[in-house]
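Can you keep this structure in mind? I'll have questions shortly.
With one protein chain removed, the remaining protein chains of the complex are shown where they sit.
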Amino acid sequence: MRKVLPGFGITLGFTLTYLSLIVLIPLSALLFKTMSFTWEQFEAAVTSARVVASYRLTFGASLLAALVNVVFGLLVAWVLVRYEFFGKKLIDALVDLPFALPTAVAGISLTALLASNGWVGQIFESWGIQLAFNPTGVVIALIFIGLPFVVRTVQPVLEDTEKELEEAAACLGATRWQTFARVILPAITPALLTGFALAFARAIGEYGSVIFIAGNMPMVSEITPLLIVSKLEQYDVPGATSIAVVMLAISFSLLLLINALQAWQRARSGSPA
Amino acid sequence: MSALIAPSARSRSPGGTQEPKWVRVCLIAVALAFIALFLVLPLAAVLTEALRNGVHAYREALREPDAVSAIRLTVITALIAVPLNLVFGVAAAWAIAKYEFHGKAFLTTLVDLPFSVSPVVAGLIYVLLFGAQGWFGPWLQAHDIKIIFAVPGIVLATVFVTFPFIARELIPLMQSQGNDEEQAAIVLGATGWQTFWHVTLPNIKWGLFYGVILCNARAMGEFGAVSVVSGHIRGQTNTMPLHVEILYNEYHSAAAFAVASLLALLALVTLAIKSVAEWRQGKILKALGELPPERAGVYAADALTLQPAG
Partner (left out) sequence: MSIEIRHIKKNFGDFKALDDVSLDIDSGELIALLGPSGCGKTTLLRIIAGLETADQGTIAFSGEDATHVHVRERRVGFVFQHYALFRHMTVFENVAFGLRVKPRGTRPDDAQIALKVHALLNLVQLDWLADRYPAQLSGGQRQRIALARALAVEPKVLLLDEPFGALDAKVRKELRRWLRRLHDELSVTTIFVTHDQEEALEVSDRVVVMNHGAVEQVGAPQQVWEAPATAFVYGFLGDVNQFKGQVSAGQMRIGSKKQQVFLPSPDYMQSDALPAVAYVRPYDFDVRRYSPDDEGIVAHLERAVVVGPIARMELRAPVEGGLAGAQLIEAQIPASLFHQEAFTEGETLVLAPRRARVFAGAAQAGFARP
């Protein structure tokens, strides 16, 4: 089919070439490498006790952090959309900080804050609670890096909800809470779930902000990406590759899930893009 | 990541759909406390820790040769990675936003893929390709070319990690602007390049600018992927984030935070530029709202060729 706007062939061709060279071919190298292992090798690498413990930590902490972000992300988005207060523009801009701040910087900074001699850490220390160098620290770091995802997916949807719907609910006698639970919340559910999935996906792969604060004790506070790195440093390439394949499979499933959620959201709002 | 097309929050008049004042105050207070705890405090910590030993020590930490070479390598990496992803981003956005073709939805998913791949895995795949035991390892060794534990590997890992940023910023923006202006330009006799330069670009320039800035911030700050491929050779393959890690692990905390503070400033500048870009692009989009594009439904073509093949 002939296109009116020129440049389709060259831009699509370049896109596909560049995508293949940078992303697809290197990723397929991972799969081919894995196929050269025997099933036993692969199974041993991805199901050893230390690796399983790292899955448990990575998934548990990511899930918990994403859930916290759903609650507080919705709250922040709500406050930013619905209310006027001093410094709102600044807060709005600041929400993206975890996107822009290098993860290593976030990592050492959170560690400095939460360690037993840090500003926040010493308060909790006096109550006998340790925040850093254990799974709690991992969760806190993952909350930090996942925060913008929920806010930025919910915010535009909240802005687009029709005021008329809420007014109609109020006219029909609904309380403010009923209106929220039955009218607003269902409307933003797809966006909330998308934000949750994005934050969760990001948290699972996160490395830089976590390794400083985690303490990295095997079986206790060692995340899966760190295991890949340490296996690589011990020249255990098959071990590292096997775990990486598992991670990649999970990332890809999450990506497909996120796409489905976004399609649902578009269908819900009835507008393209 | 398409925050730029979200209109800025519009104020709502109070009335039957407003919460009682105490609820509002509580919600705002909790939200602000959360932001303060999780965003403001870490940022403040970086700056105070950096200056813990005084301004002099701060300046010394940044002047030290290893720090200078880390800064240089970081800048070089960004100078290569960002333009590459810029060209890709514009090309991909043009192809995806302006045309309908089979597999478009799948292609968009693939463009997003690097977002969801762990940075560590991103580094690993290049080790598998170019490392000593990798596919091209023996050949590279025979020709004395170093990619892994050298600058090319760092650049490649950075390109991978920052791959989608500009494309992701532009695709929704260009889609929301429709094709009419471009079609009008072509009917009036403009070439493809003239159309892009005089008609498309002025409408997307602020989104593009923000995409570049964000891509740059991520390129300069990438840690996990670069860490896997760099080999941590001081003065040679250390980028700023890696340098921060080494200093921190060697208990040179103030020096580590001094370098980190530069990266934190970069992040703040990025956020500031984002706010400006968002505001400017918002104005362009508002103008778009007043001159609506052709309704998508007018041409059944749009709806019917959209069925994704993937």
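Every chain is named by a letter (A and B) in the order it is written, and numbering of its residues begins at 1.
Everything below uses one rule, namely that a contact is a pair of C-beta atoms (placed from the backbone, for glycine too) under 8 Å apart; a residue touches a chain by one contact, two chains touch by 3 or more.
Computed from a predicted structure; not experimentally measured.
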List the shown chains that the missing chain touches in the full complex. A, B
For the chain that's not shown, point to the residue among B:133, B:194 or B:249 touching it. B:194
When the complex is taken as a whole, what residues of subunit A touch the one chain not shown? 1-2, 4
Residue numbers in subunit B that touch the chain omitted from display: 180-181, 183-191, 194, 198-199, 202-203, 284, 287-288, 290-294, 298-301, 303-305
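FYI, only the chains that are shown with their structure count from here on.
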Can you check how far apart subunit A and subunit B are, centre to centre, with Cα atoms defining each centre and the answer in Å? 15
Any idea which subunit B residues touch subunit A in the complex? 1, 3, 5-7, 9-12, 15-17, 19-20, 23-24, 27-28, 30-32, 34-35, 37-43, 45-46, 49, 84, 87-88, 91-92, 94-96, 98-99, 101, 105, 107, 109-121, 124-129, 131, 133-135, 156, 159-160, 163, 172, 175-176, 179, 182-183, 186, 191-192, 195-196, 214, 217-218, 220-224, 227-228, 240-242, 244-245, 248, 253, 256-257, 260, 263-264, 266-268, 270-272, 274-275, 296
Can you list the subunit A residues touching subunit B in their complex? 3-8, 10-12, 14-16, 18-19, 22-27, 29-30, 33, 72, 75-76, 78-85, 88-89, 91-106, 108-110, 112-113, 118-120, 143-144, 147, 152, 155-156, 159, 163, 166-167, 170-171, 176, 179, 201-202, 204-208, 212, 225-226, 228-229, 232, 237, 240-241, 244, 247-248, 251-252, 254-256, 258-259, 272-273
